[in-house]
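Please read through the structure below; I'll follow up with questions.
Note that one protein chain is taken out, while the other chains of the complex remain in position.
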Amino acid sequence: MDVARNLPNGMQPALPADVAEELAALEREDASGRAVATASQWKLMWWRFRKHTLAKVSLAVLGFLFLVAIFADAIAPYDPTVTQSNRTYAPPQPIYIIENGRLTWPFALGLKSTIDAESLRRMYVLDHEQRIDMGLFVQGEPYRLLGLFETNTRLFGASNGAQQVSVLGSDRLGRDLFSRMVHATRISLSIGLAAVFVSLLLGVTLGGISGYVGGRVDMVIQRVVEFIDAIPSLPLWMGLSAAIPLTWPPLWVYFAITLVLSLLGWTGMARVVRGRFLAMREEDFVMAARVSGSGERRIIFRHMLPSFVSHIIASLTLTIPGRILGETSLSFLGLGLKEPIISYGVLLQDAQNIRAVATAPWLIVPALVVVVIVIAYNFLGDGLRDAADPYA
Amino acid sequence: MNDLLLEVENLQTHFFLDDGLVKAVDGVHLHIRRGRTLAVVGESGCGKSIMARSLLQIVTPPGKIVGGAIRYHRGPGDVVNLLDYDRKGPEMRAFRGREAAMIFQEPMASLSPVYTIGNQIVESFRLHFKVSKAEARTVAIEMLRKVGIPRPEARFDAYPHQLSGGMRQRAMIAMALICQPNLLIADEPTTALDVTTQAQILELLQKLQAELEMAVVMITHDLGVVAEMADDVAVMYLGQVVEQGSVDDIFYNPQHPYTRGLLASIPRLEGATRARLAAIPGTVPHPYARPGGCPFHTRCRERIINRLDMCKTEAPPLVQVGAEHHARCWLHHNQGVELSSEAVQLASLPLTTTGGH
Amino acid sequence: MHNVVLHEADSAPNTQHAALLQVEDLKMYFPIRKGLLQRKVGEVKAVDGVSFALRPGETLSLVGESGCGKTTTGRSIVRAYKQPPSAGRILFRGDNGHVADLARLSDAEMKPYRKAVQMVFQDPFASLNPRMTVRDIVGEPLRVNGMAQGRELEARVAELLHRVKLPPEFMSRYPHAFSGGQRQRIGIARALATNPRLVVADEAVSALDVSVQAQILNLMQDLQAELGLTYLFVAHNLSVVRYISDRVAVMYVGRVVELAETSKLFAMPRHPYTEALLANVPRPDPRARRSRIVLQGEVPDPANPPSGCHFHPRCPYAKERCRVEIPVLRELASGHHVACHFAEELTLRGVDTSAVAGASP
Partner (left out) sequence: MTSYILRRLLYFIPTLLAISLVTFFIIQLPPGDFLTSFEARALASGDQADLERVEQLRERYGLDQPWYVQYWKWFTGILVGDFGYSFQWKQPVADLLGQRMLLTFLLALATTVFVWAVAIPMGIYAAMRKNTVGDYAVSFTGFIGLATPDFLLALVLMWVAFFYFDMSVGGLFSPEFEGAPWSMAKVWDLLGHLWIPVVVIGTNGTAGLIRILRANLLDELHKPYVETARAKGLTEWHLTAKHPVRVALNPFISGIGDTLPGLISGATITSIVLSLPTAGPLLLQSLLSQDMYLAGSYIFLLSILSVLGVLISDILLAWLDPRIRYQ
């Protein structure tokens, strides 16, 4: 039948040259020639992340909110600090795009207000006679775009600058709630990021030292971490915030609150970094780098850090919502940011008692945005965490 | 022959993964006989472990048994197809542990870390037999003694992490054999152990098999272990059995080029030092990129030497090459080079065995 | 720098060469720390007084079961640990004939020797940084040692890949694109990048499938012949060792118990442990089934080894003396070293090394 079959075990005939060549070619085929072969870590992570629909949507939502925060001045139709006594607790004026069953240019209705004789409160009804056309890029009060360019073009608003439309109603001082929310986005999103950034600095430094140096230093840092973790955060936050002098300028308060929020928050990061360092120290490829003659610095920055940067980003993303909620809660209680700073927590101070919520339920709307932000960060973090280790 | 215990016919277990379909087991035929040891041998990724799990239907999603039959010969004339049973149903659960038990590669990971050895042994026994705790304990301690664990009364209450690797594997064996099953499936039972411990465990398995007269399916990649333990051998490559026969057939008269290559490439203790081994070219293909035709054709020297082009395009049938010896290779097909597609269809039919021992 | 005179490798019969590497009484202890203050409560004596010499161009294999210290010995020699060996000398003869004690060099002093002493790792998946391309992985030793960069580095990497029989166009791929065998070739290419003289192969073929294992073993033999490499081959599998080693050292719980030429050690072991090891390897030969010498017990914990001869609790020939007195490694016949009190009196069984059964020419 065939040649090879009758040979004793292991005896292989010498191969003709062309056969040997074909075998070599076969070997080349082995390594998958797909795009995956040359895909870097980040590309693999992105491919994985893409499969996570909720995370992608969350990324888009957060991206949109950050745009709102950056261009807050242009997006807010009115100055968020202007009070109007004739619009206190004015209800939202919805924007209509359908009139008599047909699509039409967006418009809103004006408000008619009366004073209730008994309670002396202002009551509002929508005035169906007064139709206010809406417009894009309308002229409003002047402001500085990104703090640089003087302009008075606002993204949208009533076409006629003399009329006012508050799409989400007004607060107890008659300020436009929507404009205030747009500006609050700026503070609340940035304070989350800033606080996490400080935590990151502290966590990476201390966790890195702990994991890399090890021994007694590690032990001391670990005890500190355990201790901080054992203290309930909110009462401590409250205590520290209460210590911020009332006389400080708003910017200082902002930074002080950021610091308060991050002082307790770095322990999680330190744990992650330490754990990664400890695990990484034992990795064969790290040992291989050492044997190759790589110095400590190269080992840390070229081999170890790139291996867990993605994990750090993922766990950072998951801690941001906690900081945002922290700020909101503190400010809500009156211990955090205060007027004239506008954050979601400050806005929600107005909704502190059930009476206010009962008369002006729209004051709760900022809380819903907080919920959306927190959920979006959580989904995003989940997606990032799943994608963080593309080699698992 | 009435010594047939388990008959596996055209078994197919597929994994439905995000990145594609992996046909981990793709049409396997096997006969497992009472009191004998069948070794299933193959390199990583050949599907031998999945095949073993399929026998007990403990493959979990995304894996799924998609076709074939596993006939269990409970007694003369009493034959059931296990695949007719629901994977989670009571009949299948009554089969597992009682009729067929399984031991795994990594004894530390395969034992629950938070329960004592005794608790885990008794668990299986009390599930299948109505006995009191005290009785179960007595039986379990007897079993621990039988697998060679010193001071079994004390070890009954030990946790897995308090035992050495070899002792853990003995405890695993005690756990599997407590119900005196007819079939023991051992998935690489000694791979994680040292050579001297491996020898102890292999000897123990042989002794217990003779004593309990059970059939053993031994999953391994080590041809040395196969030669020591097996009566019959099935060689797997990429989800298929490419050759099967008696242990002598496989070692002294291998008929499939893969088996021959494997035998030539294993290092042996005897012989001159500083010699050269005959390697099989290339590597086992990635399961997603399974070659068409004969799955081995990309690495087969004999195909290239014999210029058999059909190997690339058409899957070879299982051909009988001896009394109880079959190989899945075109080289042995009587039509040789030219073959009609009808023959290919014939090949996918279940093989018929001739005679017996 | 500690300069030492390196004497002739005494174990080598008819040797004309001075030893490339001489390991003398090497010890590597790892502390066991516990409690709040991380106090040292004990030591794992992973390597406990190991001595051997390596001649240029030969392969010496370190063989033993888990916990015997073979891997630690290999890694200590290439100074892969952050801590230096606890005791002993690692004398290495540099290109210029200078001899340095690697055990006592600081990281900076070690740097020039990194080029000459390289290592191949066991796990082809863990030992390649998944975030670097093959170019960066193989080129790293060249870059950090300032041997090449830019286009020159690329050319050298291509040449190295060619040497380990991988197409140079694989250079821009990441490790995840390769199979185990191919990754191990990449690992070998990295080890060869700096033109080393000594390569420590730590279980370099253990994690591979048999069909691929043979490829890598053959490749390593070819490279040794082409480049005149010296191998320290660490393995647990005795049957693999036969194909590549000139000499074999058998280790048990941190100590060398027997050291001899491969054929002699296989044919006529003089230590009961070696005999048991040989007898316990399952033979791929069903007709050769025979009664094994099944040892009782298991390899002891190196943190808490038995007294005297570490092997005595499991040794079928053990006597009272073995329990109390540590046997020294002594030369029994030319080049055949054994650490057993009764080596002369015992007749031990080996394997047949004359036949060519199973091996291709």
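Chains: A, B and C, in written order; residue numbering restarts at 1 for each.
Just so it is clear, a residue touches a chain if its C-beta (ideal position, glycine included) is under 8 Å from a C-beta of that chain, and two chains touch if they have at least 3 such contacts.
Remember, predicted model here, so these are calculated numbers, not experimental data.
**Student:** Per the definition of touch given earlier, which of A:181, A:312 or A:325 contacts the omitted chain?
**Tutor:** Touches the omitted chain: A:325.
**Student:** For the chain not shown, which residue from A:214, A:275 or A:334 touches it across the whole complex?
**Tutor:** The one listed residue touching the chain not shown is A:334.
**Student:** Check each of A:181, A:257, A:351 or A:387 against the chain that is not shown and name the one that touches it.
**Tutor:** The single option touching the absent chain is A:351.
**Student:** If I consider the whole complex, including the chain that's not displayed, which of B:3, B:123 or B:324 touches that chain?
**Tutor:** Checking the options B:3, B:123 or B:324, the one contacting the hidden chain is B:123.
**Student:** If you put the missing chain back, which residues of subunit A would it touch?
**Tutor:** 226-227, 229-236, 238-240, 242-243, 245, 321, 325, 328-329, 332-335, 348, 351-352, 354, 357-358, 361, 364, 367, 370-372, 374-375, 378-379
**Student:** Since one chain has been left out of the picture, which residues of subunit B touch it in the full complex?
**Tutor:** Against the left-out chain, subunit B lists 53, 56, 58, 88, 93-98, 101-102, 104-106, 109-115, 123-124, 127-128, 159, 161-162, 172, 175.
Criterion: only the chains that are shown with their structure count from here on.
**Student:** Measuring from the mean C-alpha position of subunit A to the mean C-alpha position of subunit B, what distance in angstrom results?
**Tutor:** 52
**Student:** Counting only Cα atoms for the centres, state how far subunit B is from subunit C in Å.
**Tutor:** 34
**Student:** Specify, in ascending order, the residues of subunit A that touch 2 or more different other chains.
**Tutor:** 9-12, 27, 30, 32 - these are the residues of subunit A that touch more than one other chain.
**Student:** Subunit C: which residues touch two or more other chains?
**Tutor:** Residues 179, 182, 358-361 of subunit C each touch two or more of the other chains.
**Student:** Could you list, by residue number, the parts of subunit C that touch subunit A in their complex?
**Tutor:** 36-38, 75, 78-80, 82, 107, 111, 114-115, 118-119, 121-123, 126-131, 133, 140-141, 144-145, 165, 167, 170, 172-174, 176-179, 182, 187, 190, 193-194, 358-361
**Student:** Name, in rising order, each residue of subunit B that touches subunit C in their complex.
**Tutor:** 43-44, 164-167, 194-200, 202-203, 221-228, 230, 247-248, 251-252, 261-281, 283-284, 286, 299
**Student:** For the complex, which residues does subunit A have touching subunit C?
**Tutor:** 9-12, 27-28, 30-32, 36-41, 44, 215-216, 219, 283-285, 287-295, 298, 303, 306-307, 391
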